[in-house]
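See below for the structure under consideration.
Note that this complex is displayed minus one protein chain, with the remaining chains in position.
Take a look at subunit A:
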Amino acid sequence: MAAPFSGALRLAGLEDFIGPAQECVKPVQVEKKAGKAAAKIRIEADGSYFQINQDGEAQKLEKAQITLDDCLACSGCITSAESVLISQQSHQELCKVLALNKAAAPSEQKLVVVSVSPQSRASLAAKCKLEVVEAAKRLSTFLKGVHYVFDTTFSRNFSLLESQREFVKRFRRRAQDSQALPMLASACPGWICYAEKTHGSFIIPHISTTKSPQQVMGSLVKGYFAEQQHCPPEHIYHVTVMPCYDKKLEASRPDFFNQQHQSRDVDCVITTGEVLKLLEQEGVSLADVDPTPLDAMLSSAAAEELSTHPGGGSGGYLEHIYRHAAKELFGIQVDTIEYKPLKNKDFQEVTLQRDGAVLLHFALAYGFRNIQNLVQKLKRGKCPYHYVEVMACPSGCLNGGGQIKLESKDQLQQVERLYESPKVEIPEENQAVAELYQHWLGGRDSEKALGVLHTEYHPVERANTGFNIKW
């Protein structure tokens, strides 16, 4: 059964991101008959294999059926992008790691860290009929064997701050750089993979280089946190809990693999639905579990309270960038932001005007059809926006493919309410964030900050190997 990747990713196809390798070590099946001498194998010019027996008779060899286990054991080949992703990153994988960890010698044990997204937490809270703080604290208890549980709202502060600054820079150079605007959001891997595959070098310059909260957290956990714990990054097993399957693909991007330490910034992504499966497997109801105090990455930060960022369930990029740009570029303090819905509820625009002139023109574009229309407008030079918050899922991340299935629209509203319930945090005012910028990153504009908080994109060529041709 195919995992519910976002519509954009399903259409783009996964094979070009995780291509099967040519070095399969089990290409042919040899019939082992008793009494025969070692068979000779001849490879024809067309690549087919023939077994030559002692009489000189040639027999064409059939391709072997390979099980997924064979492949994973061999590690020289991948049978199918989807099934590999799902098996390498799943709740079963997490259980396996935790079990291995428990049995391992202290020197071999890994430090297990789980970073939970606020969308996943809201979804779980709605399902278990809890408030988000309660859900968070009980989740911490449930994940026994896990040493720390963090909240990606913390790393999202960095994503928002970097996005804000990046936009202002792009806006200021728009006259010299035709590709500076519109700037397009970068937090959604469904969108990124689709853009890289389908529109490649045309659209890539427009995509914000800011990393998503998941990957910023990956850098923080395997960088700052590892140093604090005096633990090499490869000895940390970093799990994230996300509202969609596309995040699994994001975590496995080569850009997020640390060559020096041979370690992924995020080792395993499990979806909200998979956490629910874990709960059901153990026969545990979250409401019955005792709460544990929440962890904080920096000891200085008080983590008894959760916080949130306004601007919708997909991170609030449009709102934060809009407010910051209005102040920085035009000295305008924005209070309420008014959205104007366009063709459908997943396509909305926001305009900043002064004396009849349009200063800023932003939009939200969620869902594949709106992404299509946006990209087509861009290609024809008819995109009127300075910034677009692009997300692959209709209704945004709260409605991601990995969230707990909802029975009705009211339930989605409940998830939204829970998501918005914590106190509002202003990224500029977060002390822990400021400390990290100053002491660990060496300043807002340092080389290290750029390396830790930004990334690159690569146009994907369609793989033309035999494995990809759909006969």
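The working rule: contacts are C-beta pairs under 8 Å (C-beta built on N, C-alpha and C of every residue); 3 or more make two chains touch, one makes a residue touch a chain; residues count from 1.
As a working rule, contacts and distances are computed from a predicted model.
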item: Omitted chain, identified by the protein name its UniProt record gives, among "CIAO1 protein", "Odorant receptor", "Auxin-responsive protein" or "DNAI2 protein"; value: "CIAO1 protein"
item: Contact with the hidden chain (one of A:R42, A:K129, A:K345 or A:R417); value: A:K345
item: Contact with the hidden chain (one of A:Q376, A:Q413, A:Q431 or A:S446); value: A:Q376
item: Hidden partner chain, touching residue among A:F256, A:F368, A:Y385 or A:Y457; value: A:F368
item: Positions on subunit A where the hidden chain makes contact; value: 7, 10-13, 198, 343-345, 368-369, 372-373, 376, 394
